[in-house]
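Data block below; observations after.
All protein chains but one are shown at their positions in the complex.
Chain lettering (A, B and C) follows the sequence in which the chains are written, and residue indices restart at 1 in each chain.
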Amino acid sequence: MTGHGLLVIGAVLLMPVMAFFTLREDHILHAIIGRGMLGIAAAIAYALMGAPDVAVTEALMGAFLVTLLYVVVFSSGDEFRVGYVELPMMVSKESEKLEGFAVDLLTEFGRKIKVKPSFVPFESRQALLDAVREGYMDMAIGPFVYPFDESDNYLTLPILETRIFKKNGGEWIDLLSLLYGSENRTFDRSSAEMEKGFYSVLLSEDAHDLNDILFSFMGDEDNLTVPELKKKYFGESK
Amino acid sequence: MRIKFDIRKAYFAAAIVVVALLAVIPRTDLGREYNAALIAAKAGIPNTVTAIYLKNRLYDTMFEVMVFSISISGALYFLKKENKFHLEDTLFTDPATIIIFRGCAMLSFLSACALATVGHLSPGGGFAAGVAFGTSMVIQSLISDRNHLSNYLSMERPERFEKSSWMLILAISLLTFSGIIPSNGIWGSLLSGGWVPLLNILIMIKVGLGTWALSLGFLDHKWIF
Amino acid sequence: MFKTLLNYLGGVPLDVVFLARLLLLSVILIGLWGVLFKKNLIMKIIAMDIMNTGAISLFVLSSWYRSKAPVIAEKGSSIPASDPVPQAVILTAIVVGFSVLALLVVYVMDLSRYFHTLDTDRIQNRWKR
Partner (left out) sequence: MVNLSVSILVLLPFFCGVILLAVKGRSSRVLLPLWVATSVLAAIMLIKGDSVHAVLGGSYGVELMFDPSSWTFVLMNGLVFIGVTLSVIKERLPLLSCPLMAMLHGTANAVFISYDLFNIFICIDLIGILAFLFIRLGKRPRQIWSAVQYLIVGNVGMILYLVGCLYGYKATGSFSMETLPAIPAIAIYLLVIGLSVKGGVFLAGLWLPEAHGEAESAVSALLSGVIVKCGIAPLLRIAELSPVAARVVPLLALASALYGVTYAMFDKDVKRMLAYHTISQAGFILIVPAAGHLYAISHGLFKSWLFLAAGKLPSRSFEQLKKEGIKVQVWLPLLIGALAISGMPVLGGFGAKSMILGKLSGLPAILMYMAALGTAISFAKIIFLPLAEGGDLAKAVSFSGAFYFLSLVLRDVIAGYFGVAFILKTLFIIGAGWLIYLAITSRRKIELPKSVEGLDHILGLLFVVLLLMIVVFGS
């Protein structure tokens, strides 16, 4: 057991330790760092064992390029894209920070399934609807109301009941954009008749597991987030 | 599908038994005489590993270049087909980072050339050189202005370059199989050992451009950072 | 002193190579443990990559002989050095392992458009034929 033997055993011992550290983690970023360290430990072990070519290749290919690949690909992996059209109280952008009933709901949902939402702004409702249909956006929040925005190329999940004002011309406006919305002050409430409706999240057909989890998340009774958020934003006035 | 937890434990237990048997196999290769010198002498280059890997077993290395290139073009086929989100022009703007990055790019480019050209004399491989070359190109493309780079080195020219070096590797391996190998030259000199130095450089170019194309694919797809 | 301690542990030929082989085989086992028990698809792929690294390191271990690199200084001299054949061969396996990995990771990202949690049980339950 020469000194050099001990050195080799030390480097070789490092590998299972790094491997165990990598796989013990559930958070993928820690696992990737562990994988990088395993690559470096392997490179050291190969160099000590008299295999310089393999050590160089393992260091560059195994330690560097694989970690770069994981980090680059993973950095966009663990998020679902939520398109939004601004609607006061539901989705509003105050000084670079998004807040609103739907935003908090989805962030809470993301925290539960360890996949965080990334919010993408959209100007027009139609652009967002197309994006959800194409599958580029996994969800859409904003001025979408259950009975009217129903369509077969995406799912609608009602999250908040509201009242809809329909004019005879078929054009309708929901309560929130009427109360807080700026541009449609001129809409006279008297001539429109009122209907019951639900603000809803539009889900693209492709996001299979997101839909199942979100429906069950909203469905189970002992989930306190929805009543809490309602109290926080609307204070039971609705 | 409720996988009862114990079934996968049973699988893992079976694996432990198999690996244990693997560990206690008596080692029969003690004291076997390694004729590294014979291989090196025949190939005319000191680095025996490169001699085997680029001359005796060139047939394997040819397949390896195929594997690497096809997986890169397969990944690019998906990356190019995907839609492109809005892409920022440059990722790092403050001058300090740019200078440091430019230094790293030059450093890795130099190490790539060293690994490739002297690969058959001292340890160093074509593939490792390729990865280093690819890294320097990636760093360069990260810091410089995107459209400056794209019109300067539009993807068509490297693509053609990559495909031609791929074809050259195949041609040289055909020549090596049929025995047409230039003379071994002086032992230890830069151009010794038949096709090996040229192959090393070609593999460096091929793998370097492949890695760079893959990273550009990621960059376009806004996956980087 | 250290040698006696090692031999005392059991009749098994407890020298460096045997110990190293045990450790590297345990890397393969840990990788397999990750592939079997981890739910997330990317963790399974990282675990498979670790298994690959374990197998590659076994090759290098088998080529180890007085940790002398197989580079011949003068033309004729044949100082016994590490065996070049497994090293040359395993260079190819490293690159092949990386290419398979690159493809897998890129296309798992494509799959993550449909299954954001990348949970294998959820994927398989959805597509029961």
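Methods note: contacts are C-beta pairs under 8 Å (C-beta built on N, C-alpha and C of every residue); 3 or more make two chains touch, one makes a residue touch a chain.
Values in this document were obtained by computation on a predicted structure and should not be read as measured data.
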- Using the whole complex, pick out the displayed chains that touch the missing one. B, C
- For the chain that's not shown, point to the residue among B:106, B:170 or B:186 touching it. B:170
- Task: Could you list which residues of chain B touch the chain missing from the display?
- Result: 1, 3, 7-8, 10-12, 14-15, 17-18, 21-22, 25, 27-29, 32, 35, 38-39, 42, 52, 55-60, 62-64, 66-67, 70-71, 73-74, 77-78, 159-160, 163, 166-167, 170, 173-174, 176-178
- On chain C, what residues meet the omitted chain? 28, 32, 35-36, 41, 44-45, 48, 51-52, 55, 58-59, 62, 85-86, 89, 92-93, 96, 99-100, 103-104, 107-108, 110-111, 113-114, 120-121, 123-124, 127-129
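The working rule: only the chains that are shown with their structure count from here on.
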- Message: Which category does the touching pattern between chains fall into here: line, ring, star, complete, or other?
- Response: complete
- Item | Whole-Å separation of chain centres (CA-atom averages), chain A against chain C | 34
- Starting from the mean Cα coordinates of chain B and chain C, work out the distance between those two points in Å. 19
- Sequence positions of chain B contacting 2 or more other chains: 47, 49-50, 53, 123, 125, 127, 223
- Message: Can you pull out the residues of chain A that are in contact with at least two other chains?
- Response: 51-54, 57, 61, 65, 73, 76
- Item | Sites on chain A touched by chain B in the complex | 51-57, 59-61, 64-65, 68, 72-73, 75-76, 136
- Which residues of chain B touch chain C in their complex? 1, 3, 8, 11-12, 15-16, 19, 22-24, 27, 29, 32-41, 46-53, 57, 60-61, 63-64, 67-68, 70-72, 74-75, 78-79, 82, 122-123, 125, 127, 187, 214, 223
- Item | Of all residues in chain C, those that touch chain B in their complex | 12, 17-18, 21-22, 25, 28-29, 32-33, 36-37, 62, 65, 69-73, 75-85, 87-89, 91-92, 94-96, 98-100, 102-103, 106-107, 109-110, 121, 124-125, 128
